[in-house]
Structure formats: structure tokens, C-alpha cells
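Note that this complex is displayed minus one protein chain, with the remaining chains in position.
For reference, chains read A, B and C in written order, and residue numbers begin at 1 within each chain.
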Amino acid sequence: MGMKLRALLKSPWVFHLSTGSCNNCDIEVLDCLTPRFDIERFGILLAGSIKHADVLLITGSCNRQSAERLKRLYEQVPKPCLVVAIGECAMSRGMFIESYNCPLPLDHIIPVDAYIPGCPPKPEAIIAGAVKLIEKVGAAT
Amino acid sequence: MTREQALQEIRARFDGVILSMFDKSPSRVYIEIKPEALVPAANYIFWELGARFNIATGVDTRTHIEILYHFIIEEINLLVSLRVKLDRDRPVIDSLTPSFEAANWVEREIHELLGVEFKNHPDMRRLLLPENWPEGVYPLRRDYQEWDKQAVRDRGV
Amino acid sequence: MAKTILPIGPYHPLQEEPEFFTLTVEGERITDIDVRVGYNHRGIEKLSESRTFDQSTFVIERICGICSTSHPFAYTRAVEDIFPMEVPERAKYIRTIIAEGERIHSHLLWLGLAGHFLGYNTVYMWAWKLREEILDVMEILSGNRNNYAMFKPGGVRRDIKPEDIPAALKKIDAIVPTLEMLKNAVIDDPVLHARTKGVGILSKADSIRYSAVGPTARASGVARDLRKNCPYGAYDKVEWDMIVTQNGDVFDKAVVRILETFESIKIIKACLEHLPEGEIDANITSVPPGEGIGHIEAPRGETFHYVRSDGTNRPVRHKVRAPTYMNLPTFKATIVGETLSDATIILASIDPCYCCTERMAVRDETGRKLLHGQDLVRLSREKTERIRREMGVEPQ
Partner (left out) sequence: MYAYPLYFVLFGLVLTAVLGLLASWLDRKVTARVQYRVGPPVLQPAIDIVKLLGKETLIPAGAHKPTFLAAPLFSFAGAAAVSTLLWITVAQPSRGFAGDVFVALYLFTLPSLGIILGGFASGNPVASLGASREMKLILAYELPFVIALFVPIILSGYAIRLPELAAYQAAERAFVLHPSGLLAFLVALLCTQAKMGLVPFDVAEAETEITGGPLIEYSGPGLAVYRLSKNMLFIALPLFLVLMFLGGIPLSASGIAYGVLKLVLVIALLTLIRNTNPRIRIDQAMCFFWVPVTGVALAAVVFAMFGW
């Protein structure tokens, strides 16, 4: 298991999922790809299909409609995979906790490995979060 | 066409059906009219006065359901709001969509969130709420209770 | 021709907002479009009813990432409209600066994505690289890249420190030459003319019938700009001109947005230079019962807020209407009859709150051949390629 996970950490392919977010976090995730914060240096690529993905980047407080689609997509990701919740809404639904359309927080629906706080988290914060996640999983193997 | 002329025109044309006219400030006018006179009044303001349909706002005051139709006449910076009061148990009004397309979505939204029924609206479908949302539960009503038992509301801290 | 129903899966690997378009297609021609929204619905109106007037500015700010000043701006004007009160002069100037700054970075974001749809990845990279500059300026002025939390009913929450102004001005001046280069690259490009002129035309009559707002309406010759017609903030104290073009196609919508960015730079510089001294907040203590309407010109059009209060410190009803809400239905008028390869750029031309247009897939009669949303992006790029070859222009 060690070798596999270590290789996974060196080239995590990312798949981004917006479950009802205000697209601030989505823009910040895309900003990581632009020349100033290029994340390809860590081997992070945006995966084309859910089957190629290793890391699920989830933003937004998942409203009812997105929740079951989120479960379906989570089952399709080949394990071992990591789930990263980006932004306040993904962590604890942030402002929208009493909303009638957001019943459950993210970690009640799928297990989450890393939380990146901030609303929206700056690209530096997202990269720092990714590096911390890599160290944590690296240390665990 | 100045502000006074416009108000004069509206008062003259719809004198019978206007219940009250509140001249709040240079750019705000609230006119309360009878529900059945909504379509002619809205048509007149939208097409003759060249106003733009801003939005309709549904409000659930405990005694009745109120809908405000906001029109803005940009040339003279005047925002005319037509107020219509409907009774709370069976709110029914005829739809403005046949006269101008802009009202289509907002009427669907008010129907979904407040339960107001719009007569001869072309395609009254759900707009915002998910498929598994129970019928007859209107979130923006004052007496809305949480119906979903598994919903978790505390932050778990 | 057999009619093809085109279901648009809400989830696309390249993320974007989950909007759901159903295009009915006959061969290449699009015959009908239906939009199924609701994947982003978070019941914000209900939430702001359970918050005090001051707190709900933070909820309102999280409605949309790239117009995170227009909503609080409109909301605070709505609250101030309930009872006659006067916002201090300096607060008005600061509000205008933040609103215009956000307009620039929102237009640049749109320009980058429109370039991405047409296959101009260099324009995409340039626009987003330039956008980082303006985000730095906003960070200098307000401390954060987009959720600025500067607005408060009655004034502004944070003041702009005099020593920050020279740095901000220097950075803004640095933007102009690159923006000029970007403008020339986009507006004088023959291939782009062929690709966007006469495509997805929103006629003036349709624009009025659908009550379109913002650059979408101004591109069809409807001179509607709240900053000019119903001036608020410091817009009447600074001279700038409204951009209106006549023929309402995708090219004009691009031209309107780019020239508006130049106007915004002019406004910010003027406001920063003569920022008046004085108070920044009128510290409202209580809100009397009544109703208030606040509407301002957001980057995508007019944002409308209606607040009703009954004397307590919580709004009884708070109605929010984003500009895209009025612009999205105009697709029925613009996209019907166009070819598939132009579909994405037409849907992107109204700048629907960060390219949810990528949500499209085409399925042919046999139901097996399924082109994904991104295919339509590629179709549109190839058309660019084909036109470029016909014009003998070297591939860019």
C-alpha cells in the first residue's frame, strides 16, 4: 500500500465538482492553473473523466439536487482516492447552514480527507492545503 | 413625458381600480390595485409608458399574500410598483407572461416558493426546487417548518 | 429531419456552474432551448430573513462570486431607501471604486472564457493574467481578492488608507497598455469578426420584450445603464460615457464589455484622485417599518433588491434578483436557428455568471452519438480554424 499511495501523492489528478457554490472557489481553483500559481509543477493535472481522477475537489454547500449526484460520482472514482473540501461552504455549509435546500454537510455524505478553509481560499491556501494533505498521507504510509 | 404626466395618465386611466397611490420619493411610487385589473395596468405601463419589467416580489404577510410588480421607466428614473393583495388560502391571479415574456420565470418561482397560482401561464414547471421536494410545501411561507428529518443543522463543533 | 433532444448533464469534468440546458436540434440547426436551473439554489432569501440588517450583507455577498459587490451595494441602497437618509460623500466614492474594480475583473474573466470558447487560448491566458493585476489592486484597497465585505447599510465598513492610493494608482496605470494590446488583439481580428459578427443577434424589440439588462441590452441599442439614467454613488460626479452599440450580435457584446472596462478604469482613477475627506458611515441605529428598493448596475446588468421591514432589526422579506435571471431567457430569441458550433459562444455572450454554458451535450437520432458540452467548444474552435484558413491568416 505504501508504494501505491506514495506514487499517488506525486501525481494526484484532480477532478473538480461544484455542488451549488457561489463559484468564487471554482474561480480560485482555476486560478491555480494560470501562469502565476501553476500547479503542474507538483504533477497535478485536471483529469478529463471521473475514472481518471485521484483527488476530488468539492466546492459549494451541497444542496439537495447535487447531493445524490455527488454520491454517484464518488462511487465511480477508482480507489484509493482523496476528497478535498474547498472553501467554507464545503466544510460546514458556511453561511447556508439553515437553508432549506442544504440539508447535510459534505462529510455526512462522503468521507473527506482535507478541508481548506477560506471564503474563497486564496490559490496559495489551496496549494498549501494540497501540500499538507500530501505530507499527511505520506507520513501515514 | 415627465413624472407628473406619467402618474397623471395612470391615475386617469385606472381611477376605478386603484385602491391607493403612495408617492414615496421622486423615484418611487407604490400603487395598490385590484387583482383583476393587474393585466391591463401592467400592459399599459410596460408597452405605452415604455417601462422595463424589473421583477415581481411575493410577500407572505400573515394576513394575506402580497405580490408587487416593479416596473422602471428609465428615462425619467421612476420605479412604479403595482401592489396586489391575494387571500392566503387560495392565492390566484392571472399571469402576465402572455403579454410579455420577461415575467415567465419569476411567476414560476413565486408559484413554487409561495404557492400562488397563475392562470394561463404557458409552462408552469418547477424552476428552483429539486425534484424530491414535497408538493404543497412552500419555503417562503411564514408557517414553513423543516420537513426533512435527517437534516443536520448544528455545526457539530 | 428527426428532432433531437439534447440533454445537458449537470456535471462536467471541467467544473463550471451546474446549469442544465436542453437544446432541441435538427441536424446542425438549433430549434429550441430550455433551461433547468436550481442546482445552485441555496434559499438565500429565506436565510437573510433570519439575520439582522447588518449581518445579511455577508450572506448577500456570497450569492455570486464575480459580482460580490453588486449584491451588497444594491442591498444597502434598498435599506437606505426605506427611510430618507444621506450616505456620507466619502462612502459613496469608496463604493463606486470597489464596484468599478469588480466590473473590470468580471469583464476580464468573461473575455478570457470567450477566448477559450473560440479557441484563442492565448487570449484566455492573457486575460486571466491581466485579471491577477486588478485583483492585486482590489486586495490593496479592500484586503481580499473578491469577497470584499466593504458594504454596510448607511456607508462603508472599511476606509481606504491614503498611503495605499499611490500604489493602487500605479498598478492601475500598468493595466492600461496590456488591456490596449488585448483590445486590439480581439477587436481588430478578422477571424473573430467572421466568427462573432451577425451571430446570436438579440434584436432591440426582443431585448425590450425580454427586459434584458446590462451589456446584453446595450449591445442591441437599448440605452439602459442605471449609472447614467438613475445615478447613484459617485457616478454623476465623475465624467464617463455609456457604451451602446446597435446590432446586438456577439461581437457587439464583446465590444461593449471591453470598452466598458476602459471606462471603469477612468472612473476608478478619477474617484481615487479626488476622494473627499470625511465620515465613511452614517451609523444607522434602527430601521423604521416600510419598504425599500435598491437597484444598481452590476457587470452583467441590473441587480434588484427589495427589502421590507416591520420595525424590528430583521427584514420581513428580502427579494433578490440577479441580472442573469433576466438575461438567461433571452436565449430563446438568440440561439434558435443558429448552428451548433456557435451555440457555446452565443450562450457565453450574455456572460451567464461564469460559463455555465459548458453544460451542453448533443445526442443524434440514434441516441448513441453523444457530443459533450466541450464538443461544442471544439466545434466553435474549428469554425474559427476554418475561417482563419479561408482568410489565409496563419494559425494564431
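In the analysis below, a residue touches a chain if its C-beta (ideal position, glycine included) is under 8 Å from a C-beta of that chain, and two chains touch if they have at least 3 such contacts.
Predicted model only: the values in this text are computed from it and were never measured.
Colleague: Please work out which displayed chains the absent chain touches and list them by label.
Modeller: A, C
Colleague: Identify the residue among C:Lys228, C:Lys266, C:Lys332 or C:Arg386 that touches the chain left out of the display.
Modeller: If we include the chain that is not displayed, C:Arg386 is the one touching it.
Colleague: Looking at A:His52, A:Arg69 or A:His108, which residue reaches the missing chain?
Modeller: Result: among the candidates, A:His52 touches the missing chain.
Colleague: Touching the absent chain: which residues on chain A qualify?
Modeller: Missing-chain contacts on chain A: residues 3-5, 7-8, 10-11, 35, 38, 40-41, 43, 48-49, 51-52, 54, 76, 78-80.
Colleague: Which positions on chain C touch the chain that was left off?
Modeller: 12-14, 119-121, 125, 129, 363, 367-372, 374-375, 377-379, 381-382, 384-386, 395-396
Simple rule for what comes next: only the chains that are shown with their structure count from here on.
Colleague: Can you compute the centre-to-centre distance for chain B and chain C, using the mean CA position of each chain? Integer Å is fine.
Modeller: It comes to 25 Å between the two C-alpha centres.
Colleague: Report the inter-centroid distance (CA atoms only) between chain A and chain B in whole Å.
Modeller: The mean C-alpha positions of chain A and chain B differ by 40 Å.
Colleague: Hey, what residues on chain C touch two or more of the other chains?
Modeller: If we look for residues of chain C contacting two or more partner chains, we find 38, 41, 43, 46.
Colleague: Note the residues in chain A that touch 2 or more other chains, in rising order.
Modeller: 63, 65, 98, 100-101
Colleague: Taking the touch rule as given, give the residues of chain B at its contact with chain C in the complex, in rising order.
Modeller: Going through chain B, the ones touching chain C are 25, 27-28, 30, 52-55, 57-61, 68, 70, 72, 74-75, 77, 79, 81, 100-102, 104-106, 126-130, 139-140, 144.
Colleague: Under the definition above, what is the set of chain B residues touching chain A in their complex?
Modeller: 129-133, 139, 144, 146, 148, 150-153, 155-156
Colleague: If you look only at chain A, which of its residues touch chain C in the complex?
Modeller: For this pair, the touching residues of chain A are 15-31, 34-36, 46-50, 60-61, 63, 65-66, 69, 73, 89, 94-96, 98-102, 119-120, 122.
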